[in-house]
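Every protein chain except one is present and positioned as in the full complex.
Moving on to chain A:
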Amino acid sequence: MTEVSIEKLTKSYGNARAVNAISMKIAEGEFISLLGPSGCGKTTTLKMIAGFEDVTEGAIRFDGQDVVNTPAEKRDIGMVFQNYALFPHMTVEQNLAFGLEMRKVPKPQMRERIAKVLDMVQLKGYEARYPRQLSGGQQQRVALARALVIEPKILLLDEPLANLDAKLREEMRVFIRDLQRRVGITTVYVTHDQAEAMTMSDRVVVMFGGRIAQIGSPTDIYERPENHEVAEFVGQVNLVEAKVESVGEGTATVTSPLGNFILPTKISVKPGNMVSLALRPEAIELSMATAGQPAATVLASYYSGALMDYRLKLDNGDELHAQTFPVNRFAEGDRVALHAPAERFWLVGVAQ
């Protein structure tokens, strides 16, 4: 098991910085995701860890040892590519044997390890198949097996599920996560899909424009996003106008159409400031409107089986998106009361 530490890692192309002085520590056996829109530098970071991209500045350490000048073929990494990159002229067994041959593993031991890893990815009996004879999901699992059979220090995955259909993608998420837990290998996973990052990772690194916007557990990222950009990237957000009434020690008392709250605040606000409150759609609960409660009118409702989505209009004209279980269902034009607990709000900035 290997601990990875990245210090002020930078990649420049001419004057453009694809990755801009990022630092992070990845613990032994941890599953970490690099999440961000395309062009945010996540793949470049992964390629630098793998050794496929030169590092402009900074350090990458495996267990304290700087590997920046170690070529990819000597870094002892397992890598899974978006298009799997299985060798098309080799059978499954030959694909898996390739890395072991490079390590001069004796034949009997080789056969044993291949059998073991094929069992892990549930592809026993597929040894003699060629990649083109396998489905996308099976190719994906062979690619995973090929990376794992060499028992690398770290496992790197570059959007491995992007080419699979939705149902298979969800199965593979669970599959990869379980496998990673069982093997206990330090893993770096690159994705632009927030649901993938959330369900699989111990920690998520959200990246924008070559910089780290936030590192944290999926819960941190989702429920306590550092800024509005992160909040929007990992899920839907409502913004509600509010007015600061008084300011306390790191907190502010605000009045909003959804009620009055005392919220922790990281930014400096003064009484009288107008601020925006952010709130996830599923944090809002709805009931039949009764007098004296914050209320809204249902503009539209959408049924998606497990959940109901509502578009609501507050009395001040603002729109809100709410997501609830379809227990009590409301129709277009209904008046509904809104309940949202104070801890689900966060303060995102002062309106000018």
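We adopt the following convention: a residue touches a chain if its C-beta (ideal position, glycine included) is under 8 Å from a C-beta of that chain, and two chains touch if they have at least 3 such contacts; residues count from 1.
In this text, contacts and distances are computed from a predicted model.
**Student:** Consult the UniProt record of the chain that does not appear here and report its protein name from "Dehydrogenase", "ABC transporter permease", "Rieske (2Fe-2S) protein" or "SoxAX cytochrome complex subunit A".
**Tutor:** "ABC transporter permease"
**Student:** Looking at A:A18, A:I60 or A:M79, which residue reaches the missing chain?
**Tutor:** A:M79
**Student:** Hey, which of A:I60, A:L118, A:I150 or A:V188 is the one touching the hidden chain?
**Tutor:** Selected residue, touching the omitted chain: A:I150.
**Student:** For review purposes, identify every residue of chain A that touches the missing chain, sorted by number.
**Tutor:** That gives, for chain A, the contact residues 50-52, 71-79, 81-83, 85-89, 98-99, 102-103, 146-147, 150, 156.
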